[in-house]
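Only one protein chain is missing; all other protein chains are in place.
Presenting subunit A:
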Amino acid sequence: MAGLLLQIVQGLSLGAVYAGLALALVLVHRFNGIVNFAQGELAMLSAYVAWQLLDAGLPFWAALPVTLAVSLVGGMLVERSIIRRVEGDRELAPVAVTVGLMVFVNAAAGLVWSFAVRSFPNPFPAALSFGSAQSGFSALGVLGVVAVMMLLLHAFFRHTGAGLIMRAVAADPVAARLSGVRVGRVLGLGWGLAAAVGAIAGILVAPLLFLEPNMMGGVLVYAFAAAVVGGFRDPVAAVVAGLGLGVAETLAGTYVAFVGADLKVIVPLLVIVAVLVLRRGPAGTAGTAGQW
(Lines give C-alpha, C1' and ligand atoms only; values in the text may rest on other atoms or scores of the structure.)
Protein backbone atom coordinates (compact mmCIF):
# COMPACT_ATOMS: atom_id res chain seq x y z
CA MET A 1 0.00 0.00 0.00
CA ALA A 2 2.82 2.37 0.90
CA GLY A 3 4.45 1.25 -2.33
CA LEU A 4 1.38 2.20 -4.33
CA LEU A 5 1.21 5.59 -2.62
CA LEU A 6 4.85 6.24 -3.43
CA GLN A 7 4.24 5.24 -7.01
CA ILE A 8 1.38 7.70 -7.24
CA VAL A 9 3.44 10.53 -5.71
CA GLN A 10 6.28 9.81 -8.11
CA GLY A 11 3.82 9.65 -10.97
CA LEU A 12 2.42 13.02 -9.97
CA SER A 13 5.86 14.61 -9.83
CA LEU A 14 6.74 13.23 -13.24
CA GLY A 15 3.31 14.40 -14.37
CA ALA A 16 4.03 17.87 -12.98
CA VAL A 17 7.01 18.08 -15.31
CA TYR A 18 4.84 17.01 -18.26
CA ALA A 19 2.21 19.50 -17.14
CA GLY A 20 4.79 22.28 -17.02
CA LEU A 21 6.00 21.63 -20.55
CA ALA A 22 2.41 21.16 -21.75
CA LEU A 23 1.55 24.52 -20.22
CA ALA A 24 4.42 26.07 -22.18
CA LEU A 25 3.05 24.51 -25.39
CA VAL A 26 -0.44 25.85 -24.63
CA LEU A 27 0.94 29.33 -23.88
CA VAL A 28 2.70 29.54 -27.22
CA HIS A 29 -0.28 28.17 -29.10
CA ARG A 30 -2.73 30.49 -27.40
CA PHE A 31 -0.78 33.57 -28.37
CA ASN A 32 0.41 32.89 -31.88
CA GLY A 33 -1.35 29.74 -32.97
CA ILE A 34 1.89 27.84 -33.36
CA VAL A 35 2.67 24.36 -32.07
CA ASN A 36 6.22 24.73 -30.84
CA PHE A 37 8.11 21.49 -31.51
CA ALA A 38 11.23 23.15 -30.09
CA GLN A 39 9.67 23.71 -26.65
CA GLY A 40 11.46 20.70 -25.16
CA GLU A 41 14.82 21.67 -26.61
CA LEU A 42 14.47 25.22 -25.30
CA ALA A 43 13.79 23.71 -21.87
CA MET A 44 16.89 21.54 -22.25
CA LEU A 45 18.90 24.64 -23.13
CA SER A 46 17.58 26.32 -19.97
CA ALA A 47 18.64 23.29 -17.93
CA TYR A 48 22.16 23.68 -19.34
CA VAL A 49 22.14 27.37 -18.44
CA ALA A 50 21.19 26.39 -14.88
CA TRP A 51 23.87 23.71 -14.83
CA GLN A 52 26.46 26.24 -15.99
CA LEU A 53 25.43 28.62 -13.19
CA LEU A 54 25.55 25.83 -10.61
CA ASP A 55 28.94 24.80 -11.97
CA ALA A 56 30.11 28.38 -11.41
CA GLY A 57 29.22 27.99 -7.76
CA LEU A 58 25.79 29.60 -7.51
CA PRO A 59 23.39 27.96 -5.05
CA PHE A 60 20.39 26.31 -6.71
CA TRP A 61 17.75 28.75 -5.48
CA ALA A 62 19.81 31.66 -6.86
CA ALA A 63 20.51 29.92 -10.16
CA LEU A 64 16.79 29.22 -10.69
CA PRO A 65 15.57 32.84 -11.00
CA VAL A 66 18.58 33.79 -13.11
CA THR A 67 17.86 30.88 -15.44
CA LEU A 68 14.20 31.86 -15.67
CA ALA A 69 15.13 35.44 -16.54
CA VAL A 70 17.58 34.25 -19.21
CA SER A 71 14.91 31.90 -20.61
CA LEU A 72 12.29 34.66 -20.65
CA VAL A 73 14.51 37.03 -22.59
CA GLY A 74 15.80 34.24 -24.82
CA GLY A 75 12.27 33.12 -25.69
CA MET A 76 11.26 36.68 -26.55
CA LEU A 77 14.31 37.09 -28.79
CA VAL A 78 13.57 33.83 -30.61
CA GLU A 79 10.00 34.95 -31.28
CA ARG A 80 10.91 38.48 -32.36
CA SER A 81 13.80 37.39 -34.59
CA ILE A 82 12.57 34.12 -36.13
CA ILE A 83 9.03 33.06 -35.30
CA ARG A 84 7.27 36.32 -36.16
CA ARG A 85 8.20 35.80 -39.80
CA VAL A 86 5.89 32.79 -40.00
CA GLU A 87 3.14 33.95 -37.65
CA GLY A 88 -0.29 33.91 -39.19
CA ASP A 89 0.82 31.34 -41.71
CA ARG A 90 -1.80 28.62 -41.49
CA GLU A 91 0.19 26.13 -43.53
CA LEU A 92 3.31 24.18 -42.72
CA ALA A 93 5.81 27.02 -42.40
CA PRO A 94 5.53 27.39 -38.58
CA VAL A 95 5.87 23.62 -38.16
CA ALA A 96 8.96 23.55 -40.35
CA VAL A 97 10.49 26.48 -38.49
CA THR A 98 9.94 25.09 -34.99
CA VAL A 99 11.09 21.60 -36.04
CA GLY A 100 14.16 23.24 -37.54
CA LEU A 101 14.70 25.16 -34.33
CA MET A 102 14.41 21.92 -32.37
CA VAL A 103 17.12 20.23 -34.47
CA PHE A 104 19.32 23.32 -34.37
CA VAL A 105 19.12 23.81 -30.60
CA ASN A 106 19.77 20.13 -30.01
CA ALA A 107 22.85 20.13 -32.24
CA ALA A 108 24.10 23.44 -30.84
CA ALA A 109 23.82 22.13 -27.28
CA GLY A 110 25.74 19.03 -28.31
CA LEU A 111 28.42 21.21 -29.86
CA VAL A 112 28.77 23.41 -26.78
CA TRP A 113 28.34 20.90 -23.97
CA SER A 114 28.88 17.59 -25.86
CA PHE A 115 26.42 14.71 -25.74
CA ALA A 116 28.02 13.33 -22.59
CA VAL A 117 25.54 12.56 -19.83
CA ARG A 118 25.99 14.78 -16.79
CA SER A 119 24.47 14.53 -13.37
CA PHE A 120 22.35 17.44 -12.23
CA PRO A 121 22.07 18.17 -8.52
CA ASN A 122 18.72 17.48 -6.92
CA PRO A 123 17.61 20.77 -5.41
CA PHE A 124 15.52 19.19 -2.69
CA PRO A 125 17.23 18.39 0.61
CA ALA A 126 17.76 14.71 1.25
CA ALA A 127 17.52 15.34 4.96
CA LEU A 128 14.50 13.10 5.27
CA SER A 129 16.08 10.34 3.25
CA PHE A 130 15.64 6.92 4.70
CA GLY A 131 15.07 4.22 2.20
CA SER A 132 12.46 5.09 -0.40
CA ALA A 133 11.19 8.13 1.48
CA GLN A 134 13.90 10.32 -0.04
CA SER A 135 12.52 10.02 -3.54
CA GLY A 136 9.05 10.67 -2.22
CA PHE A 137 10.25 13.88 -0.63
CA SER A 138 11.91 15.14 -3.79
CA ALA A 139 8.81 14.21 -5.78
CA LEU A 140 6.76 16.39 -3.48
CA GLY A 141 9.27 19.18 -4.03
CA VAL A 142 8.82 18.96 -7.80
CA LEU A 143 5.05 19.03 -7.38
CA GLY A 144 5.34 22.04 -5.09
CA VAL A 145 7.53 24.06 -7.45
CA VAL A 146 5.24 23.39 -10.41
CA ALA A 147 2.19 24.28 -8.31
CA VAL A 148 3.77 27.58 -7.20
CA MET A 149 4.68 28.38 -10.79
CA MET A 150 1.11 27.76 -11.94
CA LEU A 151 -0.32 29.90 -9.15
CA LEU A 152 2.04 32.74 -10.06
CA LEU A 153 1.09 32.42 -13.71
CA HIS A 154 -2.58 32.44 -12.81
CA ALA A 155 -2.14 35.51 -10.62
CA PHE A 156 -0.21 37.26 -13.38
CA PHE A 157 -2.93 36.66 -15.97
CA ARG A 158 -5.83 37.36 -13.62
CA HIS A 159 -4.66 40.26 -11.54
CA THR A 160 -2.18 42.40 -13.51
CA GLY A 161 -2.68 44.88 -16.31
CA ALA A 162 -0.11 43.13 -18.47
CA GLY A 163 -1.89 39.83 -17.90
CA LEU A 164 -5.19 41.37 -18.94
CA ILE A 165 -3.65 42.68 -22.15
CA MET A 166 -2.15 39.26 -22.87
CA ARG A 167 -5.54 37.60 -22.39
CA ALA A 168 -7.06 40.17 -24.73
CA VAL A 169 -4.50 39.34 -27.41
CA ALA A 170 -5.16 35.63 -26.96
CA ALA A 171 -8.90 36.25 -27.29
CA ASP A 172 -8.77 38.46 -30.39
CA PRO A 173 -5.53 39.94 -31.75
CA VAL A 174 -7.31 42.27 -34.19
CA ALA A 175 -9.57 43.72 -31.51
CA ALA A 176 -6.48 44.13 -29.32
CA ARG A 177 -4.73 46.12 -32.04
CA LEU A 178 -7.83 48.30 -32.35
CA SER A 179 -7.47 49.01 -28.63
CA GLY A 180 -3.91 50.18 -29.16
CA VAL A 181 -2.15 47.03 -27.95
CA ARG A 182 1.25 46.47 -29.58
CA VAL A 183 0.46 42.85 -30.33
CA GLY A 184 3.93 41.96 -31.57
CA ARG A 185 5.47 42.64 -28.18
CA VAL A 186 2.77 40.60 -26.48
CA LEU A 187 3.46 37.64 -28.77
CA GLY A 188 7.14 37.94 -27.86
CA LEU A 189 6.29 38.03 -24.17
CA GLY A 190 4.12 34.93 -24.66
CA TRP A 191 7.09 33.05 -26.05
CA GLY A 192 9.29 34.33 -23.24
CA LEU A 193 6.81 33.20 -20.58
CA ALA A 194 6.49 29.82 -22.27
CA ALA A 195 10.26 29.44 -22.36
CA ALA A 196 10.46 30.29 -18.64
CA VAL A 197 7.70 27.82 -17.78
CA GLY A 198 9.41 25.17 -19.90
CA ALA A 199 12.70 26.00 -18.17
CA ILE A 200 11.20 25.00 -14.84
CA ALA A 201 10.14 21.68 -16.33
CA GLY A 202 13.64 21.17 -17.74
CA ILE A 203 15.40 22.02 -14.49
CA LEU A 204 13.12 19.79 -12.43
CA VAL A 205 13.43 16.81 -14.74
CA ALA A 206 17.21 17.10 -15.20
CA PRO A 207 18.09 15.43 -11.85
CA LEU A 208 15.80 12.50 -12.70
CA LEU A 209 16.83 11.94 -16.33
CA PHE A 210 20.40 13.31 -16.13
CA LEU A 211 21.46 16.24 -18.26
CA GLU A 212 22.12 15.60 -21.93
CA PRO A 213 20.93 17.28 -25.15
CA ASN A 214 18.37 14.57 -25.90
CA MET A 215 16.83 14.44 -22.44
CA MET A 216 13.60 16.28 -23.32
CA GLY A 217 12.67 14.14 -26.32
CA GLY A 218 10.57 11.73 -24.30
CA VAL A 219 9.15 14.44 -22.05
CA LEU A 220 7.98 16.39 -25.11
CA VAL A 221 5.90 13.41 -26.28
CA TYR A 222 4.08 13.33 -22.94
CA ALA A 223 3.67 17.11 -22.91
CA PHE A 224 2.22 16.96 -26.42
CA ALA A 225 -0.28 14.34 -25.32
CA ALA A 226 -1.30 16.51 -22.36
CA ALA A 227 -1.59 19.63 -24.53
CA VAL A 228 -3.70 17.72 -27.08
CA VAL A 229 -6.19 16.83 -24.34
CA GLY A 230 -6.65 20.55 -23.80
CA GLY A 231 -6.95 21.16 -27.52
CA PHE A 232 -3.68 23.16 -27.23
CA ARG A 233 -5.86 25.93 -25.77
CA ASP A 234 -7.06 24.94 -22.33
CA PRO A 235 -4.28 25.26 -19.74
CA VAL A 236 -6.24 23.57 -16.95
CA ALA A 237 -7.03 20.51 -19.04
CA ALA A 238 -3.41 20.32 -20.16
CA VAL A 239 -2.13 20.41 -16.57
CA VAL A 240 -4.63 17.81 -15.33
CA ALA A 241 -3.82 15.59 -18.30
CA GLY A 242 -0.10 15.97 -17.65
CA LEU A 243 -0.50 14.87 -14.03
CA GLY A 244 -2.74 11.98 -15.09
CA LEU A 245 -0.27 10.85 -17.72
CA GLY A 246 2.55 10.83 -15.19
CA VAL A 247 0.57 8.64 -12.81
CA ALA A 248 -0.70 6.38 -15.59
CA GLU A 249 2.78 5.94 -16.96
CA THR A 250 4.30 5.11 -13.58
CA LEU A 251 1.55 2.71 -12.56
CA ALA A 252 1.43 0.99 -15.93
CA GLY A 253 5.20 0.58 -15.91
CA THR A 254 5.07 -1.05 -12.49
CA TYR A 255 1.85 -3.02 -12.40
CA VAL A 256 1.03 -3.96 -15.99
CA ALA A 257 3.47 -6.74 -16.73
CA PHE A 258 3.68 -6.48 -20.51
CA VAL A 259 4.13 -2.71 -20.49
CA GLY A 260 7.16 -2.56 -18.21
CA ALA A 261 9.74 0.17 -18.52
CA ASP A 262 10.21 -0.13 -22.27
CA LEU A 263 6.62 0.24 -23.47
CA LYS A 264 5.63 3.11 -21.18
CA VAL A 265 5.91 5.57 -24.02
CA ILE A 266 2.89 4.06 -25.73
CA VAL A 267 0.70 5.54 -22.98
CA PRO A 268 0.91 9.15 -24.24
CA LEU A 269 0.72 8.05 -27.86
CA LEU A 270 -2.49 6.16 -27.13
CA VAL A 271 -3.85 9.26 -25.41
CA ILE A 272 -3.07 11.43 -28.44
CA VAL A 273 -4.73 8.99 -30.84
CA ALA A 274 -7.74 8.48 -28.57
CA VAL A 275 -8.31 12.22 -28.08
CA LEU A 276 -7.99 12.99 -31.77
CA VAL A 277 -10.34 10.16 -32.74
CA LEU A 278 -12.94 10.99 -30.10
CA ARG A 279 -12.86 14.72 -30.88
CA ARG A 280 -13.34 13.99 -34.61
CA GLY A 281 -11.57 17.18 -35.49
CA PRO A 282 -8.16 18.75 -35.55
CA ALA A 283 -6.63 19.63 -32.23
CA GLY A 284 -7.29 23.21 -31.32
CA THR A 285 -10.85 23.32 -32.57
CA ALA A 286 -12.15 22.09 -29.25
CA GLY A 287 -11.36 23.36 -25.81
CA THR A 288 -12.62 26.31 -23.89
CA ALA A 289 -11.33 29.76 -24.46
CA GLY A 290 -10.32 32.33 -21.94
CA GLN A 291 -9.37 30.20 -18.98
CA TRP A 292 -6.18 30.98 -17.17
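Throughout what follows, contacts are C-beta pairs under 8 Å (C-beta built on N, C-alpha and C of every residue); 3 or more make two chains touch, one makes a residue touch a chain; residues count from 1.
What we mean here is this: contacts and distances are computed from a predicted model.
Trainee: Leaving aside the chains you can see, what is the UniProt protein name of the one that's missing? Options: "Pyruvate synthase subunit porA", "Ferredoxin reductase", "Inactive transglutaminase fused to 7 transmembrane helices" or "ABC transporter ATP-binding protein".
Mentor: Record says "ABC transporter ATP-binding protein".
Trainee: Can you tell me which of A:152, A:171 or A:256 touches the chain that was removed from the display?
Mentor: Touching the chain that is not displayed is residue A:171.
Trainee: May I ask you to list the residues on subunit A that touch the chain which is not drawn?
Mentor: Against the left-out chain, subunit A lists 161, 164-165, 167-168, 171-172, 174-183, 289-291.
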